[in-house]
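A single protein chain has been removed from this complex, and every other one stays in its place.
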Amino acid sequence: MKFASPVELKWIASLINAEIIGDNNAFATGINEIHKVETGDLVFVDHPKYYTPCLNSAASFIIINSKDVIVPAGKTLLYNSDPFEAYLKIVEHFRPFQTATKSISDSAIIGQDTIIMPNVFIGNHVIIGNNSVIHPNVTIMDNTIIGDNVVIQSGTVIGSDAFYYNGKNGREIRYKRMKSCGNVIIEDNVEIGANCTIDRGVTHSTIIGKGTIIDNLVHLGHEVVIGRNCLLAAQVGIAGATTLEDGVILWGQVGVSKTLTIGANAVVLAQSGIPGNIEGNKVYWGTPVREASEKRKELVWVKRIPELWKKMMES
Amino acid sequence: MKFASPVELKWIASLINAEIIGDNNAFATGINEIHKVETGDLVFVDHPKYYTPCLNSAASFIIINSKDVIVPAGKTLLYNSDPFEAYLKIVEHFRPFQTATKSISDSAIIGQDTIIMPNVFIGNHVIIGNNSVIHPNVTIMDNTIIGDNVVIQSGTVIGSDAFYYNGKNGREIRYKRMKSCGNVIIEDNVEIGANCTIDRGVTHSTIIGKGTIIDNLVHLGHEVVIGRNCLLAAQVGIAGATTLEDGVILWGQVGVSKTLTIGANAVVLAQSGIPGNIEGNKVYWGTPVREASEKRKELVWVKRIPELWKKMMES
Partner (left out) sequence: MKFASPVELKWIASLINAEIIGDNNAFATGINEIHKVETGDLVFVDHPKYYTPCLNSAASFIIINSKDVIVPAGKTLLYNSDPFEAYLKIVEHFRPFQTATKSISDSAIIGQDTIIMPNVFIGNHVIIGNNSVIHPNVTIMDNTIIGDNVVIQSGTVIGSDAFYYNGKNGREIRYKRMKSCGNVIIEDNVEIGANCTIDRGVTHSTIIGKGTIIDNLVHLGHEVVIGRNCLLAAQVGIAGATTLEDGVILWGQVGVSKTLTIGANAVVLAQSGIPGNIEGNKVYWGTPVREASEKRKELVWVKRIPELWKKMMES
């Protein structure tokens, strides 16, 4: 999330009750997670394991619960005993959840020749381009950006909150939601099927690239980035922060784990499960996924076990 | 289902055209399935295979299509040639399906600081606690009870009818719905993702325990009971009357069969299929599910089949 305009660091320190260790006169441009953060942004870290990567990320300002760290030149700390709560305070201030009283927010901007069918919900600051069709009973949450010539079939939800929680064993309520302040960006000529769910980014954007086609009941987690001209068949599920490069095809019911990359023009056959990065321009199959030709051979080997057993008994 | 107040057994016998064999002056407190029934309740049974367990269940009153049974002391029979039809008559009388003319029923009770977004449907006798958020296009059917600090993302359906049918081969319409008179209970601090489906109980309740977090496109069948602080990732499906104890984690696209129990703090990896009970405090994987470490070893063994074959040929 970027702030509408840069915000005095002092003001933020006061909001979250933190001590500034470094440049007292700086301005912050936004707040983001470690892998999305840019110079001028805030980041937060509360676990010693992540101190070093956060301090060495692009972030200029680190909300942290320790002073006993080596601070790279040019970085400023915001020391606070509970950085997670500090993060929530910042998000609640700059992106408060707003109750809607109308089905289509007055702040939504809808392009020429775009059709909004009945029973659609469109939240605050949504932008939809020209010549798009939003079918009945679709939900489009705050800050979503949709391009031209986009079709969204009925019942689909765009911009639901991320499944992203801070979990602590022993706490009565173990999981605490990391509030989402990101959004969803759907580029031109994308088509999305019925009853899909596209979560918005936690601090950044979930992005569907130009010309990508998505079938029904597909789930995309927070900060998923889908390239151009991809095809996702029905009931595919992709976990948070995973990237599909251009031209990827996932057939029905494929499941993809989080924070991985699928190379350009990879094809993954139905019901496969993808636990890690896979290269482009190949055909894959199985759980865990492998090249389809290997998997097919393996199936033949498995069928030959009884024959192998028999030979063994005879020898 | 419990009746609002105890009902004369004579009155029920007359409603369903049954003969009372036993205590003519008794009162019934409700009607339930065999595994949920309590003293004072009715149960029904139409298959000889289930006569004995039903007669020996906690039920006080047994709607049955045979007189040729051994009746335990203190139990009363309601003899009727078609107990299933008798059950439907009772449910239709005490929990008739009511057409709604408004999106939010006048009989719904909604707590302080709870936000109901546009395009939501809330049925009769629904109770929602304080400080909860019901996102757009959510459907909450009759008699659902929702606690405090609950979040339900857009498009989710709470309290749809059970997939529970009486099937008979040879009948023109083979399957006849066993009408649902149960409900859904969602405890405090539960969060449910977008486009999920939570069926209500057939005669009892589907229950989601305090602090449990559910991702998008998850299906819970009738009378599923989820413990506290569980995590269910996207596209998980759980069939009817299954129990998850506290702290269970199911990753994406896991499928769970009916009427089984998953022990506390079990973790089940993505796309696994669970056909029977599994113990708590272990990590599982595969279809059919096994301990993940075993399953991983097996995958290595399978990869070594060609080597084994080669050795065999050489020996």
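A and B are the chain letters, set down in written order, and residue numbers restart from 1 in every chain.
As a working rule, a contact is a pair of C-beta atoms (placed from the backbone, for glycine too) under 8 Å apart; a residue touches a chain by one contact, two chains touch by 3 or more.
Small disclaimer: the values here were computed from a predicted structure and weren't measured.
Participant: Decide which residue listed in A:Asn119, A:Asn166 or A:Thr261 touches the omitted chain of the complex.
Facilitator: Answering carefully, the residue with contact to the hidden chain is A:Asn119.
Participant: Among B:Ile186, B:Ala239 or B:Val268, which one touches the chain that has been omitted from the display?
Facilitator: Of the candidates B:Ile186, B:Ala239 or B:Val268, B:Ala239 is in touch with the missing chain.
Participant: So that we can see where the missing chain sits, which residues of chain A does it touch?
Facilitator: 115, 117-119, 133, 135-137, 151, 153-155, 189, 191, 193-195, 210-211, 213, 215-217, 229, 231, 233-235, 247, 252-253, 270-271, 299, 302-303, 305-306, 308-309, 312, 315
Participant: List the residues of chain B that touch the chain left out of this view.
Facilitator: Missing-chain contacts on chain B: residues 97, 99-103, 119, 121, 137, 139, 141, 155-157, 160-161, 163, 165, 167, 172-175, 177, 195-197, 199, 217, 219, 221, 235, 237, 239, 253, 255, 257, 271, 273, 275, 287-288, 298, 301-302, 304-305, 308, 311-312, 315.
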